[in-house]
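Complex shown without one protein chain; remaining protein chains in place.
Let's look at chain A:
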Amino acid sequence: MAEPQSKPDPDPEPKTEATVTGQDLFGYVGIESVLDQMKRKAVKTGFEFNIMVVGQSGLGKSTLVNTLFKSKVSRKSCNPSFEEGISKTVNLQSISHVIEEKGVKMKLTVIDTPGFGDQINNLNCWEPIMKYINEQYEKYLKEEININRKRKIPDTRVHCCVYFVPPTGHCLRPLDLEFMKRLGKVVSVVPVIAKSDTLTLDERQRFKERIRQDLWTNGIKVYPQKEYDEDAEDRILNDKIREKIPFAVVGTDKEHQVNGKNVLGRKTNWGVIEVENVAHCEFANLRDLLIRSHLQDLKDVTHNIHYETYRVRRLNESNLNGIGLSASPLASMNGTAVRKESESNL
């Protein structure tokens, strides 16, 4: 490249006149078709969702997940020969399936935690779970800071953690409080009252109030968190939800005849508990929250808030220690920036 004789204007900075005016369009342009384009693209790439269920054994976690996704997604159903015994340790097992509905493909991963809270001494039983969650964040972070990274980073981060509270009818146990406090900081926790067909409506109401009270006293934030409401609409919607949590659910995968219709329900000697009947239990509310209205929001909260918190923490750590993150351009860059500043002030 020869040196220019007449040097062009050395100031390449564009004069960004930020005159953002709301222009009225004189005719149809077609901008709104971008929505369709986005939808098509989203449908083509498919969705991923990772849900974790935590609770003592026998609370109906696997059944509930099966009921939620109307198919046999849980661990139990996948390994029919699996002997259900009390395991000595907290094992995390994740099973993935691809389910499709009306052209929308979703890769659903259910992470089960058998052994949680089952031992005599349950100290630190949340640690394997925390470790797993952080490992997923770490994996994502490593991929993100790679130089040659994949177009679509595989997302194995836990988007939602459903915590099963046993229907004692009194209040939250220390184990529940401890777990939710710790996990509420790294993942979106949705508490549910399991096997709630043992509670009458009054007992259920009192129990719920008691639980909400306990959560508030201990400063435990469960999904949907108040701070992350973006606008008034969201707040109204989420307030309605917050009044109802924790949802009292009943799970089943058997169908029975009620009034001539086939409904999902549990049949007992004194009646049939219809799972999808809002008068009976709040399964439908949970399903709507998790799937129909807030699934994308759960993913967004995980990505924008929990993951970013983890990332900040991790990068600060690796700055101080100088270990850990391989090829950490960020660490060096941020470290050098800080050091350079301090040097120039000498």
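Here is the rule we use: a contact is a pair of C-beta atoms (placed from the backbone, for glycine too) under 8 Å apart; a residue touches a chain by one contact, two chains touch by 3 or more; residues count from 1.
Assume contacts and distances are computed from a predicted model.
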Which of the following names does UniProt give to the chain that is not shown: "Septin", "Nucleoporin NUP42", "Protein YIF1" or "Proteasome subunit beta"?
-> "Septin"
Candidate in contact with the missing chain, chosen from A:Ser57, A:Ser94, A:Gln225 or A:Asn277 = A:Ser94
Across A:Arg149, A:Lys185 or A:Lys240, the one contacting the chain not displayed is A:Arg149
Which residues does chain A use to touch the chain missing from this display?
-> 1-2, 4-12, 14-35, 37-44, 47, 49, 68-73, 88-104, 106-107, 109, 111, 119, 121, 123-125, 127-128, 131-132, 135, 146-149, 151, 230-231, 287-288, 291-297, 300, 304, 308, 311-312, 315-316, 322-323, 326-330, 332-334, 336, 339, 343, 346
